[in-house]
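One structure is given below, represented as structure tokens, and several questions about it will come after.
Apart from one protein chain that is not included, each protein chain of the complex appears where it belongs.
Here the chain labels run A, B and C in written order, and each chain numbers its own residues starting at 1.
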Amino acid sequence: MSELQDFSVFDRRESSVRGYCRRFRAVFATATGSAMRDVDGREYIDFLAGCASLNYGHNDPQMSTALIEYIQINGVTQGLDLHTGAKRAFLEAFERLILQPRGMDHRVQFTGPTGANAIEAAMKLARKATSRTNIIAFTNGYHGVTLGALAATGNQYNRMGVSLPGVTRAPFDRYFGSDFDSAAALDRMLGDPSSGIDPPAAVLLETVQGEGGLNAASPEWVRSVAAIAQRHGALLIIDDVQAGCGRTGTFFSFEEMGVTPDLIVMSKSISGYGLPMAIVLVRPAHDVWRPAEHNGTFRGNNHAFVTARIALEKFWSDQAFADQIAIKSDIVTARLKALARRIPGSRLKGRGMMQGLALPSGDLAAEICRRCFERGLIIETSGAHDEVLKILAPLTTPITVLERGLEILQSAAADALEDALVPALT
Amino acid sequence: MSELQDFSVFDRRESSVRGYCRRFRAVFATATGSAMRDVDGREYIDFLAGCASLNYGHNDPQMSTALIEYIQINGVTQGLDLHTGAKRAFLEAFERLILQPRGMDHRVQFTGPTGANAIEAAMKLARKATSRTNIIAFTNGYHGVTLGALAATGNQYNRMGVSLPGVTRAPFDRYFGSDFDSAAALDRMLGDPSSGIDPPAAVLLETVQGEGGLNAASPEWVRSVAAIAQRHGALLIIDDVQAGCGRTGTFFSFEEMGVTPDLIVMSKSISGYGLPMAIVLVRPAHDVWRPAEHNGTFRGNNHAFVTARIALEKFWSDQAFADQIAIKSDIVTARLKALARRIPGSRLKGRGMMQGLALPSGDLAAEICRRCFERGLIIETSGAHDEVLKILAPLTTPITVLERGLEILQSAAADALEDALVPALT
Amino acid sequence: MSELQDFSVFDRRESSVRGYCRRFRAVFATATGSAMRDVDGREYIDFLAGCASLNYGHNDPQMSTALIEYIQINGVTQGLDLHTGAKRAFLEAFERLILQPRGMDHRVQFTGPTGANAIEAAMKLARKATSRTNIIAFTNGYHGVTLGALAATGNQYNRMGVSLPGVTRAPFDRYFGSDFDSAAALDRMLGDPSSGIDPPAAVLLETVQGEGGLNAASPEWVRSVAAIAQRHGALLIIDDVQAGCGRTGTFFSFEEMGVTPDLIVMSKSISGYGLPMAIVLVRPAHDVWRPAEHNGTFRGNNHAFVTARIALEKFWSDQAFADQIAIKSDIVTARLKALARRIPGSRLKGRGMMQGLALPSGDLAAEICRRCFERGLIIETSGAHDEVLKILAPLTTPITVLERGLEILQSAAADALEDALVPALT
Partner (left out) sequence: MSELQDFSVFDRRESSVRGYCRRFRAVFATATGSAMRDVDGREYIDFLAGCASLNYGHNDPQMSTALIEYIQINGVTQGLDLHTGAKRAFLEAFERLILQPRGMDHRVQFTGPTGANAIEAAMKLARKATSRTNIIAFTNGYHGVTLGALAATGNQYNRMGVSLPGVTRAPFDRYFGSDFDSAAALDRMLGDPSSGIDPPAAVLLETVQGEGGLNAASPEWVRSVAAIAQRHGALLIIDDVQAGCGRTGTFFSFEEMGVTPDLIVMSKSISGYGLPMAIVLVRPAHDVWRPAEHNGTFRGNNHAFVTARIALEKFWSDQAFADQIAIKSDIVTARLKALARRIPGSRLKGRGMMQGLALPSGDLAAEICRRCFERGLIIETSGAHDEVLKILAPLTTPITVLERGLEILQSAAADALEDALVPALT
């Protein structure tokens, strides 16, 4: 490491809350596509992709160009929730390329530009629309760390012992194994007037739980839950913050499941460029907001609207991008299966470009990540015990780069095992 | 209005929650300094300034240049909480230009890029650090609309009837008039073991309540409250989201008050350019976060770090900017005083470049805003009854433009009164 | 009905909240053993027994005598929590006859004289002792209607839509059928740091859920739950308010299950005579109360202490009473089985002298109750849909009277079915 890699101000002045930077100890400077480079010019393949907020890679050149042009003409940057040309163009593209082809009539709510803020908005709106309080959320669900969203988030580490009312926890698909129909169980409890579960305003779920360990719900389960929500007067909220924007192969993660969520929460890759942005899609019947009832300063991040529009036009005008994702997903699946066969106790998880490997321990997963980083691959874990190696490569990653990253992963894993770090397993 | 002003997609597709755009019905295209221009090229003086998130005006040319350069070299855009060169440069500038000159030892926590998220982080941290739950917030306080922050926010319209525990409300400075010492009252209640006020984790306040109606606390009151917090084992959290970044004349709103808050929440103008960014400043003793305990995807909005650094270097390297603010504040004061004399029942409020006029009714305030907009001035209201005309012009507004805006305001107000819209008052 | 049956003041002046009196429309005057008599002298066999608060029957003559004597010598009636001779005698008897023979080291907390108050005390104490908030309660659990207890109570009718935090609901034994091990499921969730279930202060359960529909937990399940509670640092609270005092055949309902609860809540029949009284039994290690931390005016109902002592001496000095309960329980079982065979879709439920019949509908159950009352039998329902006919006869009911009551029940049921009230079933 050169002296350019000076961490002193971070060590001196940044709060102990910082996390990722502890594992990936470098000062990063530039990034393009699937590659990040540190101040020394060292290049890393990025299988984290801003935690799925960079589905189209770093600094997509068309978006860069459009953004620079927008800045050069002094396009409105910060627009509160004022009408702007950039917002209009985004809305029109979203309507034309996303909503209309899918037969969706949802309205768009621009919220504060974080997934958590959009989740909070969706929960509040569901409560207002139904005059109920209770929201059903699931084991291992992750929806953000502001207080309302945190109540729905399963992770104890983040829950911090704060009292978090208003949410009832239910087991996710196959949480208790394949024999237990957790959707039927939910139905049973909601139908039992003395089960102790208050009538819910909403059922809130991720079709693939990213932070929770790449747990992919089956289409049948999602359909059942959707029907149960409707039967019991609850809205269905799909949190597509991590699984949306093509991550699972289609724009929405639930497209091929035959459900129409009442509310859909999007963030992360919605801006296309990694800029902060979040929206809630709301079926008109539930759009009971009064003006400015949920507000916030940065709902009009017009830079994000510019790049978000480009992203829609570039990647979602036809089927080509989805086809590419499918091919890459298959590559990931194949490679992970091969790897799984070599790691006793490991198991493939996830769906599409949101796959990974559950390992026997979080320690092993951490060790593999560490070795990957040494070899130029950024990769992270998730899951209750951080035991799931999680591949969140940009969807645009060229196949050769994808293969190269997977090879690094494979060799790092092999070496970690060999070095008898987990002697019991080898 | 030309056909460029096509609102149809907004009307069709945007949620009913949108607010400002209802009052300022135009499609905005570009903006520089204190001016916004709509798609027809019509120009407006902006006395709203992204609700104080554009203290340095729209699209500051130096920031634009720096940002474009950063984009052109493919600087990391979205960096989670990874170390980046842009973040390092910001931290160094913040340390050198802000913290050190003021003798502050705070650490910087990058939170999700909204004020509400930073408030949530501060509240959680105070609760963790003290092992207490209760937080004292004040009448007319406004801290955001995610559930934790919303509990501290006074506005009923936003509170929406949701049960919001964990906060005790206390009267702000002079809420019950000058004769009632609300700080002493708070002290009394916290010292009384059967007052029913649980021992607080924190006291959370804005030195000038922006949304609450430009209520400026006196330095004495803030000092008293700081001492009371300390005496009762509570942290002092200053929400400087709206009043910070020079809005009141100094970088922090409390600089000349002789207090050192334990936690300081900043957002809005911290990026300098209107880009989403938020931080919490934390005294080292209270920085009890475990890694990633409070997290979020967009904590590493590096574009914002780039412009934020420029903003610090350009405006806070010496005293010149503060001096300019003082001069402009005096102009605003003088003009508003003159106007107040002409409107029976009106009253000057606020401090620095965060001043306004409390009018006898919200209807009159709305009518004046409407007329201002017709004449090319964007200005908003705040306060419990939206009765306070609020001037939040960019701090960089040239004096001539400031004067022009104030003249429009004055003539709009005069006409509104004349037209017997409020006959009882004339 | 004679004019003695004047209901006018009830109709005029009693709140609409009154319940049982609507089903059993009579003005009752006297009662002895298993019989109640109304003002007209009509006699009813009582299979409700003050909802199991009269396990030893109405107005037991020895208790009456002792109570009269106590009143005649001006024994202290209301003693707050002062030491009195009557309380001492009760404590000594309770120690000698109940605790010592069972090898229990629990201390006795006298709470406000309702089961709900004792439940509130137990929940608070568990929270204090563990510094945790969450309490696991079960589907169909019933623990009272004050706010803390109500949070643990499953019944929606009573929950009234009030926000009731601090309790997580888990499925009771066999709630999802025999194939689903709900104890293992609880263990799984408590062991999963991202299940979203906060670490519990206590697990609170009834071994037989009375109001919930006579759901009897298996000893294995109770043992598993006890072990799980211990493993996860939670106290085990057994709510023996309804199932205790011999109702299931032994003094405590869990005696033959091989568990030692940390806290045991008793009320209803603890006074023996139907007088208000409630206690919490606390293992010394968890008795972390400070003096008067949980208080209340009527913790020293000395009349109840007098009769409670007699009850212990008369019924629990040897095995005879338990033997009698066993015989009577078998009679109830046999008769209910016979009846169940004649009612399609019905099913035997419960344990000991806390048995009943789940019927296909609440309407049928209500109709049978109505006809029983016409024929001189007081019997009630419970369960999520009020579909469980519940026999709570005094444990002292002579066998002939028990048989007579069961015959009335049988004939009323037969007639209800015959009269084609439920044509689909016949």
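By our rule, a residue touches a chain if its C-beta (ideal position, glycine included) is under 8 Å from a C-beta of that chain, and two chains touch if they have at least 3 such contacts.
Quantities reported herein were computed from a predicted structural model and do not represent experimental measurements.
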Omitted chain touches shown chains B, C
Contacting the left-out chain in the complete assembly, out of C:E14, C:E43, C:E220 or C:D419: C:E14
Omitted-chain contact residue, chosen from B:S194, B:Q319 or B:T400: B:S194
Touch assignment to the omitted chain, from C:S34, C:T133 or C:S224, lands on C:T133
Those residues of chain C that touch the unshown chain are 6-7, 9-10, 12-22, 24-32, 36, 39, 48, 50-51, 53-54, 58-59, 64, 67-68, 71-85, 87-88, 91-92, 94-95, 99, 107-110, 112-117, 120-121, 123-124, 127-128, 133, 144-149, 151, 157-158, 160, 162-163, 165-166, 267-268, 273-276, 280, 282, 287-298, 301, 303
Contact set of chain B toward the excluded chain (per top definition): 132-133, 137-142, 152-157, 159, 161, 163-169, 171, 175-176, 179-180, 185, 188-189, 192-199, 211-213, 383-385
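Keep this in mind: only the chains that are shown with their structure count from here on.
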Specify the contact topology among the chains shown, as one of line, ring, star, complete or other. line
Mind having a look at which chain is the central one, using mean CA positions? A
List the centre-to-centre spacing of chain B and chain C in whole Å, with centres computed as mean CA coordinates. 57
Multi-partner residues of chain C (at least 2 other chains): 163, 165
